[in-house]
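Here's a structure for you.
Removed from the display is one protein chain of the complex; every other protein chain stays in position.
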Amino acid sequence: MKPAAFDYARPDNLDEALALLADRGAGARICAGGQSLGAMMNMRLATPDILIDIAGLQELKAIAIMDGVLEVGAAVTQDELWRWPELADRQPLLAQMLPWIGHYQTRQRGTVCGSLAHADPSSELPLALALLAGDVVLRSQRGRRVVGAGDFQTGMMATAVAADEMIVAARFPLAQPGSTSAFHEVAQRHGDFAIVAVAAVGNENGVRLGVGGVADVPGVIDLTWPVADTTLNDFAWALGGADDQHATARYRRQLVRRIGKRVIEEVSDALS
Amino acid sequence: MQRVEDPTLLRGLARFADDLPTPPHACHAAFLRSPIAHGEIRAMDTATAEAMPGVLAVITGVEMQAHSMSFITGVKVDAPQYALAIDRVRYVGEPVAMVLAQDRYLAEDALDAIVVDYQPLTPVIDPVVAAGAAALILHPGAGSNVLHDRTFRYGDPAAAFASAAHTVEATYRYPRNSCTPIECFCVIADFDPGSESFEIMANFQGPYTLHTIMARALRVPGNRLRLKTPPHSGGSYGVKQAVFPYVVALGVGARIAGRPVKWLEDRLEHLTAATSSTNRVTTLKAALDEGGRILALDYDQLEDCGAFLRAPEPATLYRMHGNMTGAYAIDNLAIHNRVVVTNKTPTGLMRGFGGPQIYFPLERLLDKAAANLGLDPLELRRRNLVPAEAMPHRTAPGALLDSGDYARSVDRAVQEGGLAELKACRDAARAEGRLFGIGYAVVVEPSISNMGYITTLLSPEQRARAGPKNGALATATVAFDPSGAISVAVSSVPQGQGHRTVLAQVVADVFGMDPLEVAVFTEHDTGKDPWTIASGNYSSRFAGAVAGATHTAALRLRERLTLIAAADLNVPPEQVRYGDGRIFAQGNPDNSLPLGRSAAKAHWSPLSIPEGAGAGLRETAFWNMPELAEPDEGDRINSSGAYGFIFDFCGVEVDPDTFAVRIDKYVTMHDAGRLLNPMLANGQIRGGFAQGLGAALLEELAYDPDGGFQTGTLADYLAPTVMEIPELTILHDQSPSPFTPLGAKGLGEGNCMSTPVCIANAVSDALGRELRTLPLTRSRLAELMLGEEPPSTLSSTDPVPGTLTKGGDGHALQGQGSTIVPASPDEVWSILLDEGKLAAVIPGCHVLSMTGENTYRADVTLGVGPVKGRFVATVGLRDLDPPHALRLIGSAAGPLGTSQGEGLVSLFETPEGTRVEYSYTVRISGKVAAVGGRMIDGAARALINQFFKRLVSQSGGARAEEVDGAATTLLARLLSWLGLAK
Partner (left out) sequence: MRYLEAGKRHRVRFALNGRAVEGEAEPRLLLSDFLRQHLGAFGTHVGCEHGSCGACTVRLDGKAVRSCLLYAVQIDGKAVATVEGLAKPDGLNPLQAALRKHHGLQCGFCTPGILMSLSQLRDEEPNADEARIRDVLSGHICRCTGYHGIVQAALDVFGKD
């Protein structure tokens, strides 16, 4: 299990990285933490011609708050965000979800944006981005664009990032006063990819529910109080799901109904 | 006492197989493996690979066959097997070619360049189907997939069933799993053309019966295969027995390359193709009297050994033969054994070997019997235990249960383990409506296998012709060197169990010295060190046999040293005493010598030592068990030398939403005779328990019904982590074995036998459902428990367009959908039938060429996200009904795997152009299926979407977004369907 040969570039700044991307496009992969990509490369499922290592780019290492939004640079690791002192206050849902990603050892290397770029249907951060209706900031030599969560993830492991583009930051709206959140994940073992991950954010007007692990992309739905079981059931059916060796589609839908309900109740309990 | 092994290991200084030096000219091997379960190799093109930089040789099955002989097995059938497939592949992962290159990276580069043309054959996966008359035969020379079929009768089971007040019967399926050591296989082979001999290092663990098989396969006498093991091994649990075919492969590689060859197995190879437990289908019947006494058992066992019967198989089926009645006194027993081959990885040794396959059905059935009789399941078991007075007890099939007071052990565990409290807990939980259950398992754990047990599979006449096989010879050497230091050498090939510590302790006790001063050598060299056919690390033979042989050797050595020391101390030998590293005169400790002083004398002044002390203080003891006779004419066999007893009980709670099983309490009681080292014993029990728990709840080497292997990574094959292992209460009883020198029995395998079924019994109790297979994954329990799924209330009951469902037969990916193409059906039709335009429609197509009428060959790069691979695809258009419908058939093959598919495309004229409706079935196998199972459905769907997106744009359509990106539309669709979109 050894990777195929590739060129390795460690640009000194973002412009160099973008220039390389413009030049090498489709054959290039950005590597920040490499915790998903590295495994796929070792198995030769992915065989990029060139790896552009952005882990060391200072300009991508910021965690900042601006205009009510938490902006996380592309070189920020999951662990760094989790340790960021303001996180639990500013966006408690992320603080709840981050410890569920992989393991201590992979979180210290794996990045927040890398997980979004990988767009695994079962992983936590794409769910968080979708649920919170965050944005992803993309850069290329052609310019900069901000893509909303709904348009960012286009399918399983597929995103709106063009061949010459890269993610420079992810933006998560801050928690609103009067709102509360809950998260629950069912996996076979601690640290495994979720069979189903459910997150919810709510306030007195309603609750937004997000589900990962069932459809190709996280499914999100806005609901008003009180939430009927039939609505959850319809949502489960709409997500569909597929059988694999870990779980049947039916079990996944059942988890949407039951865990969805648990999470919604948690939110409503916290609100009352 | 702390382990002598530990400081080296903890400091990272231990030398495992992959840490041993290789000469600079050594090359590295990598194996090309079959992506499909069953097929003929029509052609193999290795030319490109051979020309690649750093590549020294590409060895195919044909060359392997020319340089080696087929592996022999205990069952005589015409089913040749070599280290590489010759003209047919029979399981996913079967080696088909071996690349030798300067390093592993280059070797793997070359693997990607080898092109194999397979003609797929129907995969034979389910053992019941494989045994049926209609199944395709894997080994034509064998004439059947059933390679062994025998029945046994002990007592009069038919009469017992006829007269029984109750009978109970059920069929159980034990799955495939593996103990997956964290260190994979490693082999370094060298060939000396001068002496025509092989010197091969492998992290092999025995049994050394396999040495004979390897030497024969390499076409040399045993003394020209010098097999060495490394100083440390990263776990085995039986698994590393299965390295032996690679020992032969690498030997042949070294011979062909003319240089040393090294191979380190990777995890994907290991999980896919190293080995497995057998999966077994057992129909078990029990006859009981009114009082719950078991009168008879009737086993029908169908054992699935995978694609080849690989030595020592079918040993899994026979290892427990003598103790098939479990811990119970049962006079009548019927056994029908069949061994079947299927298109799965060949099986082999595994901790618990044969145990879980017996105890899962037996102990499940006893619960069922108890329920039928209205008896408490533990009470039913109690009524049938072999009584202490009967020890040693000869079971109906011939085991000599050596010692134990089973009833006492059960009672102690019930008391000390707190069964009453656990029952109260269950009652309280149930009163609250929670799913709480209690399970029991009673197990006899055999150790020290009889070398003759496997011959039980032969008829008495065949055995008479072949000559007897029996015993369990163990050997150990203890010696003093000229400095007076002591060392021990054994051929037990430890894999982490602390053999050095135990042997140092055993020898130190004999000589009254500090164990740290005893050097123990466990790396082994068949060329130089004593060994026997029974050597190796298996069947828990260490404590009983190897430690015993060491003890015997040490005692003999002490007798001789005593003669020398008596002369030195000037006292009669009877008055020589040992202690604190010294030898002294009884009653006069001042008259003493350092232990080594007299010992050194045997080297330095052999002429001055007393008569009878002999020269050279070195003793090699061989130890055997007279109790281990060959099977008798009635097929009775004492299959093992010692039999421990285990009683487990546990309480579990099942989450009604997630069906996660939480172990509330687990108690395991062991009677393994005399405990040599309680700390190490408990370590073995905890390790076995963790693996047993994995087998119960998580672990399965899973295949789809087409033989595609699905669990190729440690994210798919789910070994428990620290989070999944609950508290364990360990209790010991000690009934020394009368037959082993130290009274000790094996104990490391027991929980692999007892824990899976104990947990299953508890879960069954909690859910009130019969459980017939393992592992009890959440999804599997959910499927068992969930009633009809509540339908959606939405008007549309169609699945989301473009989604995939598993087919009616539960495996192939199937999907359907439709899309609007802004062109007339005739225009769409012309695209599909135009070579150039079709090339533009097929995703990732580089070149498309017509190879026959409506048949094309294409080079394509397919993938989703970062995952991409090159494939050679064939596409055929069939059943043409222009411009209305056609059938597409295709296949693709590349380094990532193979796929075969079929699709129906129908065109309907609509006002906007053409509505294209499609449905398809795809089967995917090989690496991508083994490591990416979670993603395959989505990937297939994404590729189909790409195809139609391109079809739309080829048709000049501006509506590409219709089919673009399942996700955006999915998200929007969900919301609008639910009428909740903002």
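For reference, chains read A and B in written order, and residue numbers begin at 1 within each chain.
Keep in mind that, in the parts below, a contact is a pair of C-beta atoms (placed from the backbone, for glycine too) under 8 Å apart; a residue touches a chain by one contact, two chains touch by 3 or more.
Everything quoted here is computed from the prediction, not taken from an experiment.
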Report task. Sort through B:Gly234, B:Gly417, B:Gly471 or B:Pro631 and give me the one touching the missing partner chain. Result -> B:Gly234
**Report entry** Of B:Asp19, B:Glu421 or B:Asp509, the one touching the omitted chain in the full complex
**Finding:** B:Asp19
Report summary line: Which of A:Pro99, A:Gly148, A:Pro173 or A:Gly206 touches the missing chain? It is A:Pro99
Query raised in the report: In the whole complex, what residues of subunit B lie against the chain that is missing from view?
Result: 2-3, 5-7, 9-16, 18-19, 105, 179-184, 232-235, 237, 266-267, 495-498, 679-680, 682-683, 686-691, 713-715, 719, 721-723, 725, 728, 931
Report summary line: It is residues of subunit A that touch the chain not shown, namely 1-12, 16, 34-35, 38-39, 42-43, 49, 51, 53, 55, 79, 99, 102-106, 108-109, 189-191
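As a convention for this text, only the chains that are shown with their structure count from here on.
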Query raised in the report: When the centre of a chain is set as the mean of its C-alpha atoms, what distance in Å lies between subunit A and subunit B?
Result: 36
Query - subunit A to subunit B touching residues, read off their complex - result: 1-5, 29, 37, 40, 43-48, 118-119, 121-122, 130, 150-151, 153-159, 186, 188-193, 195, 215-217, 219-223, 230-231, 233-235, 237-240, 242-251, 253-255, 258-259, 262
**Report entry** subunit A-touching residues of subunit B, taken from the complex the two chains share
**Finding:** 104-105, 108-109, 112, 266-268, 657-660, 698, 702, 704, 710-711, 715-716, 718, 720-721, 723-724, 777-779, 782-783, 786, 789-794, 799-800, 803-806, 864-869, 895-896, 927-928, 931-939, 941-942, 945, 964-968, 970-975, 977-978, 980, 982
